[in-house]
Structure formats: structure tokens, C-alpha cells
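I'd like to ask you about the structure that follows.
For this depiction, one protein chain was excluded, whereas all remaining protein chains were kept in their positions.
Coming up: subunit A.
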Amino acid sequence: MYDFLTGPMLWATFLVSFGGLIVRAIMYVKGLSWQLDRVAYRPHMSYGMRGAVRSILAFIIPFKARLWRTRPGFTIIFFAFHIGLLVTPIFLEAHNVMLQKAFGVSLPTLPTGVADGLAWVCLVGGLFMVLRRIAFPEVRIITTAYDYLLLVITVLPFITGLIARYEMGDYNFWLTAHILTGEIWLLSLPFTKLSHAILFFMSRMQLGMDYGIKRGGMKGSDMAW
């Protein structure tokens, strides 16, 4: 089981997951329509790209966009959650040992204490996301069961990973559960709303181009996101 999950299954998962995300990005661009979107993408590409980069940067740098400044508490938790989500699995020592075995290469790894901390941040961040969905009427009204399901899919690899890491209960069981939930998460990326992993960039880029071309950029006036 372990060999299958970390062998062929893992490679299939990576293929589907990352391949799928790339396909979604390509489909997004193909589905743009200058006339319906009312953005002259092609003739003003340089203005567009400038707006796109500004738009993306404003929202991936904490406290850069005005939105982030208006809600410091949320912003900190939101970025901590996402950074933990991305950084932990990529730079985790155990994952890199596997990489080393398979390819003979590995990335720099996080000290165990930091990795543990980041994993906990993700869990607490996830919990906070659930709580605010329940607590705030403006979030409750738009929340669906699907939103909770995605949160669960996202934090399960961390829960199982931590349990295995602290060797609570049957290590092999929890390790298998960790790998399985991790793969489920990866497989969900292209097929669910988690596709925002790539589509966030596409959407931000598109709106950035819109502002960079038609809505001010060509007037030499940058949007103060």
C-alpha cells in the first residue's frame, strides 16, 4: 500500500494535479474575449502586462492592497494560513528525503521546529476560517457545505501529518492516511474551487489588464489597489 501510494499513485497525482492546473490556466486564456470582456488585450499588451503585474503584486504582498490594510487581523491569519499551506509541504524534510530518493535532488529543508510551527499555523488558520464563516453574518450567508468540505480537504493532510509526526497511535496508519489525504488534496486542485491556486493569478491578471488598458492605465494613472 505504502509503496503504491508513494510510487505510481504519487506520480499519477502529480501529473493530474499540476497538469490539470496548467490546462485550466490555458483554458482561461483561451476563453477570454476582448469584445465581450471589453479589454483590448492584444493591441495594448505592454500596458496590460504592467497592470497585471501591479494587480497581482498588490494582493500577494501582505498589507500592500488597501483591502489588506483595512483588515489587519484577517490579513495576518490569511497570509499565515496560505504561507503555511505552500511552504510546509515543499520544504518539509521528510518530503525532501523522498525527493532525494526518487530524483537525487532535494530542496533546502525547514528545521523541524519551524515546520511544526507552520503546520500548526495552518490548522489554527483553518479553524479560524471555519469560525468566521459561522460567526459573521456577511460570511455565513454566502457559505455553503462545499466551502466547509474544501477546508476539510485542505487541512486533513496537516492533521494526519501532525499525528504521524508526534507518533500518536499507529504510526503506519497515520502515515498512510497522511499520504492519502495529501493526494486527495492535490487531486482536488484542478477540479474544485481550489483551482484558485492558479485561477487567482489569472483573474487578478485579467482585472489588472482591464485597469491597465482601459480603465486608467493608458491615461498614465495607476490604480491604487
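We adopt the following convention: contacts are C-beta pairs under 8 Å (C-beta built on N, C-alpha and C of every residue); 3 or more make two chains touch, one makes a residue touch a chain; residues count from 1.
Methods note: contacts and distances are computed from a predicted model.
Asker: Mind telling me which option in "(Fe-S)-binding protein", "Transketolase", "Polyamine ABC transporter permease" or "DNA polymerase III subunit epsilon" is what UniProt lists for the chain we can't see?
Answerer: Of "(Fe-S)-binding protein", "Transketolase", "Polyamine ABC transporter permease" or "DNA polymerase III subunit epsilon", the absent chain's UniProt record names it "(Fe-S)-binding protein".
Asker: Check the options A:93, A:116 or A:147 and report the residue that touches the missing chain.
Answerer: A:147
Asker: Just to verify: which one of A:20, A:161 or A:208 makes contact with the chain not shown?
Answerer: Once the missing chain is taken into account, the touching residue is A:208.
Asker: Footprint of the hidden chain on subunit A, which residues?
Answerer: 27-40, 42-44, 55, 59, 65-67, 70-71, 74, 133, 136-144, 147, 193, 195-196, 199-200, 202-204, 206-208, 213-217, 219-225
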